[in-house]
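Here the structure comes first, spelled out in structure tokens, and everything after it is commentary.
Only a single protein chain was left out; the remaining protein chains are all shown in position.
And now, chain A:
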Amino acid sequence: MSETDDLNERLLADIASAETLPALETVRIAALGKQGSVSALLKTLGGMSPEQRQVEGPRINGLRESVSAAIAARKAALEGAALDARLASERVDVSLPVDAGAQGSVHPVAQVMDELAEIFADMGFAVATGPEIEDDWHNFTALNIPETHPARAMHDTFYFDERDANGHRMLLRTHTSPVQIRTMLGQQPPIRIIAPGRTYRSDSDATHTPMFHQVEGLVIDKGVTLGHLKWTLETFVRAFFERDDIVLRLRPSYFPFTEPSAEVDVGYTRDKEGRRVIGGAEPDGWMEILGSGMVHPKVIAACGLDPAEWQGFAFGCGIDRLAMLKYGMDDLRAFFDGDLRWLRHYGFAALDVPTLSGGVGA
């Protein structure tokens, strides 16, 4: 065995026994550093004869390569072990809870209004609005409900002491129908609008609140008949409740501002728990959901249009009730309480935007 072989063996043993990176570095400096044993041997090459160098050169360079390679391999092994140890020490309990963020919601009334807007937009209806603090001309007189009409008393109206510039008594609108008047006064036919909004009646019990929501529909055009009204309501109700097997029943009725007038019942069936579910080709019973009719010629005339030229239909429907029938709430008062538990349960996610392609229910 030559001197270099001895050194090689000794250094490889030192490298293998280095347990830490600093220990390995000490071995490296002792071998390959400026004062290192291998470096010292490399320096002797310069003082050798060519023949000697021929022999010792490859041997000493072989030693250097062998030691360098062993150090690199040992370093990689030690670094890998150190990383494994660090990763092991960084382990956490991934089952720990995270902050879910506050869970916001959209009120069912707003959601249903968006659904209505979407459905009726497809049928060419725009959304109109009007004031809630109305005058009795728009709320009653123009709708063919004169002061002494018994229907005025039936409306349980909230009044203000104030009168407007024309001497009309101010009140809270009892229905969304005054928007019909404002729309006909404000634009030329043809007209197709719905008008959702807050309405008020002095009435409070299990199924009535002094404030509630209605949606009005109005079509004024030439040649519009009761048959168009029937189709519109059928199309709307089937789209809204997302069932094609819904049966409608029109019953002749009376509203001062329509003639002929009809109340509309929708057929329901009962689910396993006995709850009423809208739809079913053979209904177990009927539920009244809206009032409708052909706009009275006097109303059309009151809005400055010629009833011989223009005719159309109107309908009105409770939005809160639509929401209850579709989504299963059973207490109207809870709509206006702001109870977070109720809002989270019956409310809708921000991204539940009704669309025709994605569906108008959520």
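Just so we're on the same page, a contact is a pair of C-beta atoms (placed from the backbone, for glycine too) under 8 Å apart; a residue touches a chain by one contact, two chains touch by 3 or more; residues count from 1.
In the analysis below, contacts and distances are computed from a predicted model.
Student: For the chain that is missing from this picture, which UniProt protein name fits: "DNA-binding response regulator", "ABC transporter permease subunit", "Phenylalanine--tRNA ligase beta subunit" or "DsrE/DsrF/DrsH-like family protein"?
Tutor: UniProt lists the chain that is not shown as "Phenylalanine--tRNA ligase beta subunit".
Student: Touching the hidden chain in the complete assembly: which of A:H149, A:R243 or A:R276 does that?
Tutor: A:H149
Student: Which of these, A:A18, A:I71, A:A142 or A:L172, touches the one chain of the complex that we don't see?
Tutor: Reading the full complex, the residue touching the unseen chain is A:L172.
Student: Determine and list the chain A residues touching the chain excluded from the picture.
Tutor: Its contact residues with the unshown chain are 96-97, 99, 101-107, 109-110, 114, 117, 120-127, 131-133, 146-151, 153-154, 158-162, 170, 172, 192, 198, 200, 202-204, 210-211, 219, 223-228, 230-232, 234-235, 249-254, 256, 259-263, 294, 296-297, 311, 335-341, 343-344, 347-351, 353, 356.
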